[in-house]
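Here is the structure we will look at.
Left out: one protein chain. Kept in place: all the others.
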Amino acid sequence: MSARRRLLAWATAAPGRAGALLLAPGALVLVALVAIPLLIMAGTSLLERGTYGGVERALSGAAYARALEPLYLRILGRTAAYAVATTALCALVGFPMAWCIARAGRWRGALLFLVVLPFWTSALVRTYAMMFLLRDSGVVNTLLRALGGADRPLHLLYTPGAVLLGLVTTALPFMVLPLYATLERLDPALLEAAEVLGARPWARFARVILPLAAPGLAAGALLVFVPTLGALLVPDLMGGKTMLLGTLVQGQFGPARDWPFGSALSFVMMGLVLLGFLLRRGPGGVAAPAERVP
Amino acid sequence: MSARPVPRSVGALALAGYAALHVPLLVLALFSFNDARWAADWRGGTLRWYAALLERPEIGRALRASVAVGAVASTIATALGTLLALALVRGGLRRARAVEAALWLPVVTPEIVTGVSLVLLFSGLGIELGYGTVIAAHVAFAIPFVTVVVLARLRAMDGALEEAAMSLGADELATFRRVTLPLLAPAVLSAWLLAFVLSVDDFVITFFVAGPGTTTLPLLVYAMARRGVEPVINAVSTLVLAGTVVLLWLALRLTRAPSPPPRA
Partner (left out) sequence: MMAPAAPPPIVEFDRVSKHFGATPAVRAVSFAIQPGEVFALLGPSGCGKTTTLRLLAGFETPDADGGTIRLAGEVVNARRPYERRLGMVFQHYALFPHLSVERNVAFGLEQARRPADEIRRRVRAALELVRLEPDTFGPRRPDALSGGQRQRVALARALVLEPRLLLLDEPLGALDLQLRKEMQLELKRLNRELGITFVVVTHDQAEALVLADRIAVMGGGRLHQVGTPAEVYEQPRTRFVAGFLGEAVVLAGRAAWRPGGLGTVQRADGSAFTVATPAAPPADGEVEVALRPEWLDLVPPGQAPAGENALPATVEDVIYLGETLHVLARLADGSPARVALRNEGRPVPWRRGDAALLVWDPADGQVLVP
């Protein structure tokens, strides 16, 4: 038997051995670059902050204690509020979008592509585009002036509204896609049956559509809420002086140099991800954006 | 779905959503041709901002760096991700489902957490931040996307085709080369393009793992944007946008192809 055949015979001898061999390179890279760093991050959050940045080899809960200080609690609370508002707005706008796509027939593919496209474009470009629109001398204000509106420009940028708009447009695809996946499977006969039984439009929505769309809604909410908590670009470029969790963490690895604190904050976010992950036991009814493009 | 038209409020909200997603980008592209330095009113079309790009060598450097990093990272990620997909579908692994579910973890993790954890890894190991660490980071977050794309195509492929090849005398390697790979090629190519786009467009993770000398295009645009709005940024952004759309469209076409191109 040639060397090649011997190798193949060995690789296929035990069930699953071939799979393990193929899995090994990618799995190793992911363990080394995803799993281990997360463990290091968790560990770092329990170390003491070094005097010139970096860490000391001493265990300390100071980082988590710091997170509970009123200043930081306010920031965390503010970020959570933004995340909740973003999720709610994404649901409010995303549901109609998913509904329309599911009804669209021939245009379904094109409409889905239009939803997915922004996800793949640079977040920086998108954020900058919104800055360009909303700033004091930006397009919106110029338009308003041209239409004879106020003399003074509307301060649109660097406001909570701008941040919210930025967060919502970033997260919208993540709500629309899982919702669409669920709504697509909705049998129109169910709605017709409900109508025959006397349900009016709002009742049909609340008692038929909403319960059946709930899994998609839950998946979308998870995919929106946690990443929004950690959003960096939008608060940084559009938020002005408003500090959110993302910019706070960014600072800890910049001038503020409190790595344990930054790690602790990141770890809390990671904990929420894992919680949501385990609750949903994996994607289930969620289709990844990547799956939607092909 | 039933033929009843959509209520107006629903349609309006949907339209608002699409507008929010696309109007800023369209305006940005439009105004990259605007002949005005500070004002945002239309002063006539011009290509001078695109010409100005040529006078900014740092932009060309950053673009080349991004493309190089993207190409290297995509190639590595595509190779590893394809092997992963093969392992999950044809490898006979007992815990295949658990592994597949675990693959989603990097995707749902906030980018900032990924960035922070990687910075800690590299500094803990004493690895200097630079193009190498950026490539490593990009490989890591691209692998799950590649795997998902190739996985979908592999699953749609009839397993009997590979068995037929084996019944005709082709061993596992020959079967892969002559049957699996040609049929998988569009998906692999598409995955490469998607990984490339992800890499070139990435900001947050790159921000954390890039060293002082490493400037990719997004990092450069960020630095410029922090200093204030500038028409040149419009031009760069529009170019990046156009490139992304073209590559995405290509990736989409490749995975829609019903049968792969003929082989010699």
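In this document, chain identifiers A and B correspond to the written order of the chains, with residue numbering beginning at 1 in each.
To be clear about the criterion, a residue touches a chain if its C-beta (ideal position, glycine included) is under 8 Å from a C-beta of that chain, and two chains touch if they have at least 3 such contacts.
Bear in mind that the values here come from a model prediction, so they are computed numbers and not experimental data.
Undergrad: For the chain left off this view, which of B:5, B:169 or B:213 is in contact with it?
TA: B:169
Undergrad: Have a look at B:71, B:107, B:183 or B:245 and name the one touching the chain we're not showing.
TA: The missing chain is touched by B:183.
Undergrad: Tell me which residue among A:12, A:60, A:137 or A:159 touches the hidden chain in the full complex.
TA: The missing chain is touched by A:12.
Undergrad: State which residues belonging to chain A touch the missing partner chain.
TA: 8-9, 12-13
Undergrad: Name every residue on chain B in touch with the hidden partner chain.
TA: On the side of chain B, residues 158, 160-161, 163-171, 174, 178-179, 182-183, 259-260, 262-263 touch the unshown chain.
To be clear about the criterion, only the chains that are shown with their structure count from here on.
Undergrad: Report the inter-centroid distance (CA atoms only) between chain A and chain B in whole Å.
TA: 16
Undergrad: What part of chain A is in contact with chain B in the complex they form?
TA: Residues 4-5, 8, 11-12, 15-16, 18-23, 25-27, 29-30, 33-34, 36-38, 40-41, 44, 54, 92-97, 99-100, 102-103, 105, 113-115, 117-118, 120-133, 135, 137-139, 141-142, 146, 165, 168-169, 172-173, 176, 186, 188, 191-192, 201, 222-223, 226-227, 229-233, 237, 246, 249-250, 253, 259, 262-263, 266, 269-270, 273, 276-277, 281-283, 288, 290-291, 293-294 of chain A touch chain B in their complex.
Undergrad: Quick check: in the complex, which residue numbers of chain B touch chain A?
TA: Checking each residue of chain B against chain A gives 1-2, 6-7, 9-14, 16-18, 20-25, 27-28, 31, 38-41, 80-81, 83-84, 86-88, 90-94, 96, 99-101, 103-114, 116-121, 123-124, 136-137, 139-140, 143-145, 147-149, 152-153, 171-173, 187, 190, 194, 197-198, 200-204, 207-208, 218, 221-222, 225-226, 229, 233-234, 237, 240-241, 244-245, 248, 251-252, 255-256.
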